[in-house]
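In this view, the complex is presented without one of its protein chains, the others remaining in place.
Presenting chain A:
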C-alpha cells in the first residue's frame, strides 16, 4: 500500500508480487531470467514473463513503462530472449477433475444434472462454443424437405428392400471372400467356367466366362463378359490395332494381313482343335467387341469381383480368344454365353457353396444361409423386378446419407459426446456398486456420509468409518490414523508405530487397495497401488499420536524429518477432519464415535499449533 502510494520508492520482491497484487510500477527490473520452480532450475516461461513485465507502467501516471533485464556477466542468447518476450504463453488447459464428492453433491440437487456441470467445464469449451451453430444447422437440415419415393406398384416398400439389399451385399462380400479362399473353389475356376462378375459402372452384374486363370505372370482372371450393348463402331480399328501390334512392320493396317492372322476369313470354319496355349495374351485388355448382336468385353479382374460361380461350363478356345484373336471364336463364345442365359435377364444357377464347394466353416455357412434367405425375401418384394429400382435405390442412398449426417450432428450435440462421459459413467457405476447411490441415482446413507468428507479422500474415509475401523482405537490413535488422509508429503522418514497403530494402518491401506481395484474394474482410470499411496501418507502418524497424547512440540519435531510448518498445517487440517467425522457420526447415529471425535479434537487443539498468531499473544 505504501508502495502504491509512492512512499516506498523501490521494492524488491519475488515473483509472487507480480502475480496477485495490483501494484503497478514505473519500471520493472528482472534480476535473472531463470528460476527454481520447486522441481528444477529453468528459464522463465513466456507467460510468467508477461505477467511480471506487465507491471511496468502505471495507468494515468506513466506514458511509458520500462522493463530492464540485468545481464551481469553474460548477455542472454537472442533466441532465448525472442522466445521469452514474444513467445506464446502457456495454453489454457482445463484442470477440471471429476470427483466423487462433486457427483454426490450434484445428485442431491434435483434441478442440476451432472452432465450440465460437465458441459460447462473448460474442457468442453470448444465443443460448446460451436453449439449454437450446430443447432442452426440441425434445424436447417430438418427443414429440408425429404423427397418421397413414389412407388409405381402401390405402397412403397423400397426402404425394406434397400436395407435387405445392403445386408445382402455385406453377406455376399464376406461369403465370396471366403469362397475364393477355399481350396475347392480353385478347382472350379478353370477356363470355360461361367461366372457372374460385378461390373464397374453400375450395380448390375454381368455374365461372363473364365478365359484364363491367374498365373505367375498375370495375377488376374481374364474373363469375357457380356456387356449387353453393341459397340460395333469400335470393332474394326481395335482389331486392326491388334494386328499392328503383332507385326510391327506394317503401317497401313487393313489391307495387308499377315498370313497367320486371317481373322476375317476364319469365319467360315472354326477349328475345333485347341492348340496348347502358351499363356501369352496378345490382345489389349479390356478388349471390347461386338458379336451376335451383343457387346462383349474381355477384361482382367480380381477374384473379389467374381460374384458367383455358375454351375455350367462352356467350351472355349483359349488360344483363339487371347493369342490369335479371331472374330469367329469370339462370336461363337458369345453365342454360347447367350444360350446359357436362361431367360435373358437372370443368371444361370450358381454353385451352391455348401454342396459343391464344400464350405464348412460354421459362421460362413450361417452367413450363407442368411444371404440366401435375404435373396429370397428380396425377390418376393415388389421392388425386385421394378423398372424404377435403380432410381429408387439411388434416392434411398441419398436419404440414408442425409439421415446419417443428421444423426451424427445430433450425437455431437448430445450428452454422449462429452469428453468425460466414459469416466463419469464409470464413477457412477462404482458408486452404485458400493451402495452410495441406488439404481435410480438417489443418494443413500453412505453417499450422504461421503458428502461430508471434504478433507480426505471421500471413498476411503467413508469406508473406514463404516467398517468401524476406528472403533477399537483410542481417540489419540484414531486421530493419528486420520492424519494419513490429510498429510501431503511423500518420501518422509518411516514412523515407528505401536502394534495397534500398525494394525490400523494396514487395515486402512487394505481398504484403499480394495477401492482402487474396484474402480479399475469399472473402467475408472485408477491404479490401485498408486491410488492407495497418493491418498494415504503415513509419515506423520507417530508425530500426531504423540502430540495428541500431550508431548511438547519441541519433542515431536525430533521424531521426524518433516518441517515444523508442515506439521502445524497438518494438525490444523486434522481438526477440520475431526469435525467432518463427527458430522458423519451424527448422520450414522453413533454417539460413541461422536464423542471420540470430540475428545480427539480437543486433544490436538492446544498450545502452539492452534495459536491464532505467533506475534500477538492473546488468551
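We take it that contacts are C-beta pairs under 8 Å (C-beta built on N, C-alpha and C of every residue); 3 or more make two chains touch, one makes a residue touch a chain; residues count from 1.
We adopt the following convention: contacts and distances are computed from a predicted model.
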Omitted chain, identified by the protein name its UniProt record gives, among "5-demethoxyubiquinone hydroxylase, mitochondrial", "S1 motif domain-containing protein", "ER membrane protein complex subunit 4" or "Septin": "S1 motif domain-containing protein"
Contact with the hidden chain (one of A:288, A:448, A:549 or A:569): A:448
Positions on chain A where the hidden chain makes contact: 108-111, 435, 440-443, 445-446, 448, 451, 463, 465-468, 471-472, 588-590, 592-593
